[in-house]
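First, the structure itself, so that you have it in front of you.
The complex appears here without one of its protein chains, the remainder shown in place.
Letters A, B and C name the chains as they come in the text, with residue numbers starting at 1 for each one.
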Amino acid sequence: MSSTDMLQVISKNGKAKRGAEPNLPKKTLLAMYEAMMQTRLLDERMINLQRQGRIGFYVPSTGEEAAQVGSCMALDDTDWLFPSYRVPGLFLMRGVDIQHLVANCFGNEADLCKGRQMPVHYAFAEHKLVSISSPIGTHIIHATGLAMAQKLKKDKGISAVYFGDGGTSSNDFHSGLNFAGVAKAPVLFICTNNQWAISVPIEKQTASETIAIKGEAYGMPGVRVDGNDVLAVYDACKKAADRARKGDGPTLIELMTYRRGPHSSSDDPTRYRGNQADEWLDRDPILRFRKYLEVADMWSEKQETELIERLKAGINAEVKKGEAAGQPSLETMFTDVYANVPPHLREQYENLVRDEGTGHEPDPDAAFPL
Amino acid sequence: MSSTDMLQVISKNGKAKRGAEPNLPKKTLLAMYEAMMQTRLLDERMINLQRQGRIGFYVPSTGEEAAQVGSCMALDDTDWLFPSYRVPGLFLMRGVDIQHLVANCFGNEADLCKGRQMPVHYAFAEHKLVSISSPIGTHIIHATGLAMAQKLKKDKGISAVYFGDGGTSSNDFHSGLNFAGVAKAPVLFICTNNQWAISVPIEKQTASETIAIKGEAYGMPGVRVDGNDVLAVYDACKKAADRARKGDGPTLIELMTYRRGPHSSSDDPTRYRGNQADEWLDRDPILRFRKYLEVADMWSEKQETELIERLKAGINAEVKKGEAAGQPSLETMFTDVYANVPPHLREQYENLVRDEGTGHEPDPDAAFPL
Amino acid sequence: MSSITMVQAVNDALREEMRGDDDVVVLGEDVGINGGVFRCTADLIDEFGEERVIDTPLSESGIIGAAVGMALYGLKPVPEIQFSDFIWPAFDQITSEMAKMRYRSGGQFTCPMVVRTPYGGGIRGGHYHSQSPEAYFTHTPGLVVVIPSDPYDAKGLLKAAIRCEDPVIFLEPKRIYRAPKMDVPDDDDYVVEIGKAAVRREGTDFTITAYGAMVAVALEACEKAAEQGWSGEVVDLRTLLPLDEDAIIQSVTKTGRLVTLQEATKFCGFSSEISAIVAEKAIDVLEAPVKRVSGFDVPFPYTLEHVYMPHADRVLKAIEGVMTY
Partner (left out) sequence: MSSITMVQAVNDALREEMRGDDDVVVLGEDVGINGGVFRCTADLIDEFGEERVIDTPLSESGIIGAAVGMALYGLKPVPEIQFSDFIWPAFDQITSEMAKMRYRSGGQFTCPMVVRTPYGGGIRGGHYHSQSPEAYFTHTPGLVVVIPSDPYDAKGLLKAAIRCEDPVIFLEPKRIYRAPKMDVPDDDDYVVEIGKAAVRREGTDFTITAYGAMVAVALEACEKAAEQGWSGEVVDLRTLLPLDEDAIIQSVTKTGRLVTLQEATKFCGFSSEISAIVAEKAIDVLEAPVKRVSGFDVPFPYTLEHVYMPHADRVLKAIEGVMTY
């Protein structure tokens, strides 16, 4: 399989290609379906909240659910993940309670990140889901460094890092893959190629034939996968993970998909791409997987309706709780800059409290444009 | 020809491979030989001066003369070159008077760069030889930007940038090739793969099979050339230049050679590679080309002796002049920071002259360790 | 004259300079058909085409590095960095290459260009869409650093920057991108001179130095101080490097009291330089300590942004401090 072919398992009619099907128990398949659906519904709800002005910002992943769920299912819970801002599914897959994601989006006192970052910049140490930051690409080399540490410590875990097609142009895509190639570090570089970086289409991002082929520049295999086919994604990632775990080094995995929605709640894609996204509606990864499950007699209309209702109810309950919580205390502005609060920060905090009060109220018109 | 094969023209015995020989007149061939020899002799003399403490620092290019001369001969004088610190041959080929190179190495008042940079950091605007800086790789993207400008302005010129195997790991190798691929910019990326970056061997620099193959990651052809074979170098660069000039975009060219000497006058390679360099002595590019010229009856022992004497005499005369010149004036410390000297710099200059004198003399023991 | 926002002022300045000079090109992420995420380059691609309004790959070092190459050739590039928080991958290009090209080549090569980038808080952007990076640039010889505080200056200073022979870092205070509007000349030759501060309000009791979005905050604080009978003077620095020292010293000499105002974190911030200049050259005129009002020395927070960012009441406290000393 060369890095310009594209791996597929589920064909259009929902049947699996002969011999391509990974050996997964029904329970797992249904769990994957549920996670995909939950991701979709959470995204929809949060975008909705944003439109109503109840949260400040959101990044939907609509159409990219298979990429998230298929890859994450291929990894062990002890593996370290370096997510991007567009992979809420990883958090759901790893069992992070939705309340934490919601709290983060409200930036409230219950947020484990203490309301310090914009929405969707999650971090869950307990689940080895490393803190997301806004700068594109910086975390790719972190994953390499962490995998080097895993190797040094003879840890059986591996690392996986998620980034977009735009991220392949970043400096630390280059350093991350180059260092990993040389060190034979156990890391998966998972590129969700959704063909857009905000308004910049993939042809303006790189002239390379595929993203997968970039692996060769670093002495590692590159595979190209139908990113809307959750079983193909699972299969490719599982093989790469096994390879890494065996000590054979990193793999670059390109998951071909499409960013169906806006880049973020601040973006208006009609400005630059018209209705192009509509073409991808019938390649929807959830529809595709549902067809597969139905063909295999594992899923019914009734189950579908029940699932959606249950998931929606769960999300709504958490949103209610999240919205009720207060904002982080003033003190949280000054802690965690260092392990201990140094004198000058203590002084600034004390001055703030003593002389200055909390100042004016939040500006209701302030809105994040991207 | 794939990017893992290696292009050669002159075989070991000095004969050209059938059909591979570029069509160059005798005059040109002899000019190339002379430039290679002059590069070698200049390097030797300057290293010598450095060892005697007469200049502060030097970077020899011994063994890499074919890479410099062959590539430069393939370009037009109106093309822009972005040299590295290890390509003095480009300056000689373009007709820069040796006195300027010598003045730069002495950092004296005659130096066109006004003694502001370390030795070998040349710049010659008149010859479109862009200012060399120490940070590795930064100039690669400059060459791309310049080529984009050439294309925009429908200039017939192209750009070429020189860097080492170590330079391929830099951030701006990645941005430079990526931008050029997308823009189809008329630029040659010339990597002198001398297999070492100070003490780091190529295997620790990258796991890719070759440097040339990295072109694929950017949608451009990569060619691998015997960098000690001046005609092969010429040929590959000429083809790439023609391609760029025709509007077909950039090429990555890997010139395989070996850094025979120390990284610089501050480096002691025995610390990390023993006598490995000796293996490359009989693959010397000058010897190889001389054999070719001799086989073709274009060169004799007598001509060789005369050439060396003439070149040495020329170099020595310039060294004498260069050493006699004074140091740059105090004023030069404050000019050229901006187009015009702003008030705060004028004030600093005036204070220096009025209150502070020139201060202590240069420390004779201060020595640059790399 | 037309009444426009700062975004429109920037857009107009770019359009006029591109019309006037074929060598002016714009490049960056999403600057083309999308017109920039803040719309500063809106519609330029329609008039000047893809060759002069270039959507680049996602690499800031590539954007600035390519612009350096273009400038070496003789173009006048105006790269946009989408948020100044994302300028750091290009910092090597800025500080090692762009800023030093003229000097290190003995004046043989130059790369005049204008790096435009929105900066500062006030839009609920959290850590990475809110920072104020000016002090990192003002410590770098070879750079010109300009920050407008209103649409009028934004247009005039940007046009001057594009015509400048030196590389300019042009920081646009995004908080005031869309309001207020202001009458701005349509005249092609209209420029605002780089290197000159402007007194935005005359006063006799204390001086506030400010720039960017903080100028309005300083003015508001002065209004409040006036209620207590204190007369404040506001010096809008406009160009941070080279700095108009004379304007500062002149004002402080008159008032004898100084409050400096910046959004950026305090420690080693730009305001510290103002304190240092005054402590070096005008200490005798000071009748009170120099008070700094600034962001706190922490990463820019999301939810508590309104606490982090200096506001008129915090400035007023400092004014009280210097007035009642």
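The working rule: contacts are C-beta pairs under 8 Å (C-beta built on N, C-alpha and C of every residue); 3 or more make two chains touch, one makes a residue touch a chain.
Fair warning: this is a prediction, and the values are worked out from it, not measured in the lab.
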| item | value |
| --- | --- |
| Neighbouring displayed chains - absent chain, whole complex | A, B, C |
| Residue, one of A:96, A:146, A:220 or A:233, that touches the chain absent here | A:146 |
| Full-complex contact with the absent chain, from A:37, A:92, A:130 or A:160 | A:130 |
| Per the touch definition above, residue among B:38, B:205 or B:251 touching the missing chain | B:205 |
| Absent-chain interface as seen on chain C, which is shown | 61, 85, 88-89, 91-92, 95-96, 99-100, 103-104, 127-128, 135-136, 138-139, 141-142, 241, 243, 264-265, 267-273, 275-276, 278-281, 283, 286, 288-292, 297-299 |
| Footprint left on chain A by the chain that the document does not show | 80, 111-114, 116-117, 121, 123-125, 130-131, 133, 135, 138-150, 152-153, 159, 171-172, 174-176, 178-179, 182-183, 335-340, 342-344 |
| Absent-chain interface as seen on chain B, which is shown | 56-57, 107-108, 115-118, 121, 133-137, 166-167, 169-171, 197-200, 204-206, 266-267, 271-272, 327-328, 330, 332-334, 337, 344-345, 348, 352, 355-363, 366-370 |
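In this text, only the chains that are shown with their structure count from here on.
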| item | value |
| --- | --- |
| Chain located farthest away, centre of chain A as origin (C-alpha) | B |
| Chain centre separation (chain A, chain C; CA means) in Å | 35 |
| Where chain A and chain B are represented by their mean Cα positions, the distance between them in whole Å | 45 |
| Multi-partner residues of chain C (at least 2 other chains) | 56-57, 59, 61-62, 89 |
| Numbers and ranges of chain A residues touching at least 2 other chains | 169, 171, 204-206 |
